[in-house]
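Shown here: the complex without one of its protein chains, the others still in place.
Chain nomenclature is as follows: A, B and C, assigned in order of appearance, with residue numbering initiated at 1 for each chain independently.
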Amino acid sequence: MTDPTSLSPLDLETPDKTFLDANELVINMGPQHPATHGVLRVILRLDGEKVMGLECVIGYLHRGVEKIAENRTYTMFNPYVDRMDYVAAVSNGLGYCEAVEKLLNVEAPPRAQYVRVILTELNRMASHQLWLGTHALDIGAITPLFYTFRDREEILKIFEKYCGARLTTHAFRIGGLQYETYDGFEKDVKTFVAFVRPKIDEYEELLTTNRIWLERTKGVGKISGKDAIALGVTGPVLRASGVKWDIRKALPYANYKNFDFDIPTGENGDTYDRYLVRMAEFRQSLRIIEQAVDHIPEGPIMAKVPKVIKPPVGEIYHSIEAPKGELGYFIVSDGSTQPYRIRVRPPSFVNLQALEVMCRGQLVADVIAVIGTLDIVLGEVDR
Amino acid sequence: MIAKLKGNYGSGIEPLTYLGQNYMVVDRSLIPEILQVLRNEEQFDYCVDITAVHYPKREKQFDVLWILYSFPRNQRIRVKTQIADGETLPSSVPIWATTNWLEREVFDMFGIRFDGHPDMKRILLPDGWKGHPLRKDYGILQQDNEWVQINLGIESGQ
Amino acid sequence: MHALMQYIQSYLDSDKTPGGAGNIFWATVYILLVFAGLSVAVIAMNWLERKILAHMQVRLGPMRVGPHGLLQPIADAIKLLLKEDIIPAEADAVVFWIAPFIVVLAAFTVFVVVPFGPTHAITDMNIGILFMLGVSSLSVLGIVTAGWASNSHYPLIGALRSSAQMVSYEVAMGLAVVSVILMTSLNDQSTGTLSMIGIVQAQLAQQEWFIFKFFPLGLIGFGIFAIAMVAETNRAPFDLPEAESELTAGFHTEYSGFRWSLFFLAEYSAMIAVSSIAVTLWLGGWLRPFPNLLVAPPWDLVFSLFPAITFLLLAAMCFYNTARMPKHPLFKVQTIGLAGFGVVLGLIGLILFLPAVRLRVNDIFWFSAKVAGFMYLYIWYRGTFPRYRFDQLMKVGWKVLLPTGLALLVLTAFVGMRTELWAELQGVWRP
Partner (left out) sequence: MNPAGMIPAGTNPPVATPFFFYLLAAIMVIGGVMVITRKNAVHSAMALITTLLAQAALYLMLYAPFVAGVQIILYAGGIMVLFLFVIMLISIERAEKERQFNKQWPVGIVAAAALGGLFIAVYTTTTKGRALFPEGRMTYGETQNTQQIAALLFDRTAGQYMFAFEIASLLLLVAIIGAVVMAKKRI
């Protein structure tokens, strides 16, 4: 744990002025740029190839999700959350459903909890796979993308078999699950676990000890644990900086208490450590899935929830460990069928703020690597 | 902790609990000090979120909330205050660097200004946009038609 | 007719290159042949790269246009030629227009001295290798001007990167080349040569490919060159000037259609050119494998059958895949096409069995086979490696390759001197 008392606003060292420093080049990267993962626009101030400063311009994908929520019932808003972090839709749904359940003071039955954990962890893997593929592509390795997409496909097939959708799954309902698992769900998941384990070694074989990969990622986009906490960075990015903090352990939700898994951490807080942390999280997710699928209890899948959801007046903040970091829902109820206010605390939005700190003094090529390693999804940044 | 704060600040603080979650309603005038104290003395080193809620019928229209988390204590707390429309709040960027964008978003969506913020401008909506969409008096279909006409060249403004 | 055949025969049997014989007609024929061959090679390379890369990446690659996408490059070429040719309004039109031609000219001109066989070169220059390095270094001018003329930030940065990169790696490349030239001087007159044909003949005379010469010095020199040549052609993992994720497409971002395809053509022919240098200098050029061990005439016969066998194998593969084609009416054209392709390949293979053809084509085959090996390496690199960052690239060039190259040069000179002195003392020439 870092020493919180020594924390002060970030002291950022300005990089040396170098050759021809009179010619500061301002480059606009995005919103249409292959490496900004969507419609992120970054205005870079460059000195040669060195980044002197940058500013993110976001909001190109702003849809007013929070405003929509105020005009929909609790049930109707459920599918909307899938559209924020669309590569980890299941996690979004889990956070929302649990928040509303808390507000209603009900709890999903154990069987539903187990299925939720399995699907959420599968989704975490899918999200990390997408991240790995695109991140490696940004750094110039094109092959991992195809490997990860091949394996992500298997996860999406399970989703599709379970709820009919591949990406925006809308898998959970307030109070539990709508659908019982299909026949052979456990077998599919077990097959997938056995299938994907050697594949993760395959990804690592291509990258982990690759000299160029090491040179491109080691020491790039460094952020200390202290700075990461001050900037509110969460998820694998925070853990790679050496802060052993995972909401699944710290403030357990769903039934993560019942599972035995480790929190992988890094030491240097650089891009390589973030890569290693996520690779380790693949394996931890597999562990959780294996334990969960072996112990799915029989029983109901839906708690007793009224047909019309009308939570009592009050407010709640509930957060989960999404693949990208802390995903929180702050819900204010006025006792009606529609939420009075829903605030989503998006991990990508807050993590993206660290981009400037991580990029200053680095080279343009590193900006690409750092955007990749932050694992942002613009749908969630802009909501 | 709560008792200590209560002892120091008296009636300005009202600690509450709902569904097992602690929060305290703090008087506007105490906000800068309380946040500082929470950060430095009570080790709430991580500002999770800043947000606001609009109650148009109240005299003090806005609830502003700070959701804080302490790594050493493994505890979350919400600090809540009420302000009127047009009233400003002190920026907490010097306390938690993360609040930079969060405060900008609150400004963008509610029009609440934060004094001392390094770069107080809209973040999600375009710079010239009129209105603050998360206020209750801003309709869900409402848009800044003028902005759309000028910048996107769409005649109807929709 | 007979006289014409005799004329052709006399030239085919001559031991001079067309340039060496001073015959403009034959030189023109050779130029056209090399140009056509190169274009075909680039087209084939385009298809192969997409297919091989696809198979490395668990996908199929082009499958629609022709059987197994064989006609895809042609379709691409047609598309590129028909595309609108855009010159940005703010661009410097003249320079923008000239730049791709500079690149293509430089890339093609070097093939004047590439020796596909002892007589199969357009000409044999006394300064062959110097000419190749010099002219191929001119292509950077085209790249720089292309980037500048686009009047846009990304192309400009791409151009600056590529000029810095190419100038840097030329130095290391030159040092590795010089160490080979030192090796060529190990003969009874103690004079080396810069001529491409002369270098291969020196390897023949010394009965050793230079990659094995003074082990491990030849190998190190080859290693330096093999790294530098990838950087020199802007290919992965040194493809920074056109780094897609950073600079969109680098110096040719603003180019489209025909002009863009010229850059493409130049890139691939430059790859073939530097591979030819590597093959000539270290891998014995047109010499068949084991020139020193398996020297008996039966071995000559065996090795001379290789080209024919290769083509027959390719034909057999085509027929095998024809048999595997789905028996569906929709696949009829594709099946016939693949079978036809197989027949063509088989016929070429059979023609290559004729002794008259066999003996003359053997050199070209071995040279091309070695170059093809390098081409495969290029694709393999692209499938495996991430991209270097610019400063790291410079570090590799200046702090690793350059000192190694200098040390190599000194060591080669030293070992070579020792060998020569030894030979003098013995009174006999022993390479």
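General observations
The rule is short, and it goes like this: a contact is a pair of C-beta atoms (placed from the backbone, for glycine too) under 8 Å apart; a residue touches a chain by one contact, two chains touch by 3 or more.
Remember, predicted model here, so these are calculated numbers, not experimental data.
Only one residue from C:Leu70, C:Ala107 or C:Val135 touches the chain missing from this view: C:Val135. For the options C:Leu194, C:Ile211, C:Leu287 or C:Met375, the residue in contact with the chain missing from this view is C:Leu194. Only one of the listed residues, C:Ala91, C:Leu156 or C:Val371, touches the absent chain: C:Leu156. Between the chain not shown and the residues C:Trp26, C:Trp47, C:Phe111 or C:Trp148, the one that touches is C:Trp148. The omitted chain makes contact with just one of the residues C:Val40, C:Val167 or C:Val400: C:Val167. By the touch definition given at the top, chain C reaches the unshown chain through residues 22, 24, 92, 94-95, 98, 125-127, 130-131, 133-135, 137-138, 140-141, 144-145, 147-149, 156, 159-160, 163-164, 166-167, 170, 191, 193-194.
Keep this in mind: only the chains that are shown with their structure count from here on.
Chain A has its Cα centroid nearest to the centroid of all protein Cα atoms in the structure.
Centre-to-centre spacing of chain A and chain C amounts to 46 Å, using the average Cα coordinate of each chain.
Inter-chain centre distance (chain A to chain B, centres taken as mean C-alpha positions): 24 Å. Note on chain placement: the centre of chain B and the centre of chain C lie 64 Å apart, centres being C-alpha means. Across the assembly, chain B contributes no residue in contact with two or more other chains. Every residue of chain B that touches chain A in the complex is listed here, in rising order: 18-19, 21, 40, 43, 45-49, 51, 53-54, 65, 67, 70-72, 74, 76, 78, 93-94, 96-102, 105, 109, 122-126, 133-134, 136, 138, 140. Remark: chain A residues 1-2, 4-5, 7, 9-10, 58-59, 62, 64, 66-68, 70-71, 102-103, 105, 227, 229-233, 243, 245, 250-251, 314-317, 319, 326, 328, 330, 332, 340-341, 343, 345, 349-350, 353, 382-383 touch chain B in the complex.
Those residues of chain C whose C-beta lies close enough to touch chain A in the complex are 53, 56-59, 153, 157, 236-237, 239-240, 243-246, 248, 382-392.
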